[in-house]
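With one protein chain removed, the remaining protein chains of the complex are shown where they sit.
And now, subunit A:
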Amino acid sequence: MSADSMTRDATDASSRVVLEARNVVKTYGHVTALDGVDFELRAGEILAVVGDNGAGKSTLIKALTGAVHPTSGEILLDGAPVHFKGPLDARHAGIETVYQDLAMAPALDIASNLFLGRELRCEGVMGSVFRRLDKKRMREEARRAMSELKFRLPSIGNAVEALSGGQRQGVAVARAALFARKLVIMDEPTAALGVRETGQVLELIRSIRERGLAVVLISHNMPNVFEIADRIHIMRLGRRAAVVTPQSHSMNDVVAIMTGAVAA
C-alpha cells in the first residue's frame, strides 16, 4: 500500500478539502515542470510541500495561485473549478501568498506595508470626496493584527528597512494572515532566518492555523517541517510522490522518498 493512500485513511476524513489540483501538467517547451501532479489541502491544516531542487514545488504553487497557467489539469477551490488569470484573482478569492522576496516597500512603515494596495480610506466625505487615507485606523488594525498573532515588533510606525530579517518576515506573514479568508501559501519563509527568528515565524504560522486558515508551507528545512506540519506533500519529478504525516514517517523516510531512494 502506498504511503499516500495510507495517510488518507489515517487522517480525519470529515475535514473538508479547501484547495485541490487534479492531474496538473505544466511544460516549458521541452521541460516538464509539472507532470500530472495532484494536490489536496484540507481546512485548518498546515501542509508542508517538500522536494528536491527542480521537483516542481514553486511551479505547483504558482499554478495554484494563478501566477502560471497550467498546460492541462484542473484546480478547484472549495470544490468548484477555478481559472485564475493572475495572482490578484487568487487574492480576491481569499488566497494570500508570502513570496520569498517578501514583496515589501522598505522605506514605508509597517502599517503601510500591511495595507499596501489595500489602503483604508476615511469614512464620510473625507474619504469619498477627498480620498483621504485613514492612517489611524490602519495603524490600529495593524497593531491589533500583530498582537493577535502574538508577534513582537518595535513600533508600527517604523520603516520596514529598520527591522531584522525575522521581523520583516513576520510582517509579510501577518499581512497574509490579515487578509486571507481561506488559506495562506508561504514559499521558504524561514530560509534566511536564524534559529530564534525561525522559532518566531513558526509560532506565527501556528497562530494562522488557530485562526482557522489552512497553510501551505514550502520548506527545505526538515526539522521545521516535522515540528509544525500536519501532513507532508512530497514532490518528485513534477509529481506527488507521497503524502505522509510526521507521525507515520521519519525524516529519513521523507528524504528517501524525495530522492527516489525508496518508492513511495
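In this text, a contact is a pair of C-beta atoms (placed from the backbone, for glycine too) under 8 Å apart; a residue touches a chain by one contact, two chains touch by 3 or more; residues count from 1.
The criterion applied here is as follows: contacts and distances are computed from a predicted model.
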Undisplayed chain, where the name is taken from the UniProt record, one of "ABC transporter permease", "Acyl carrier protein", "Succinate dehydrogenase cytochrome b556 subunit" or "Electron transfer flavoprotein subunit beta": "ABC transporter permease"
Touch with the omitted chain, as defined above, among A:Gly157, A:Gly194, A:Pro223 or A:Gly260: A:Gly157
Per the touch definition above, residue among A:Ser15, A:Ser72, A:Ser147 or A:Ser164 touching the missing chain: A:Ser147
Chain not shown: contacting residue from A:Val17, A:Ala43 or A:Ala103: A:Ala103
Residue touching the undisplayed chain, where the options are A:Ser58, A:Ser112 or A:Gln169: A:Ser112
Hidden partner interface residues of subunit A, rising order: 87-88, 91, 99, 101-108, 112, 116-119, 121, 130-133, 139, 143, 146-147, 150-159, 161
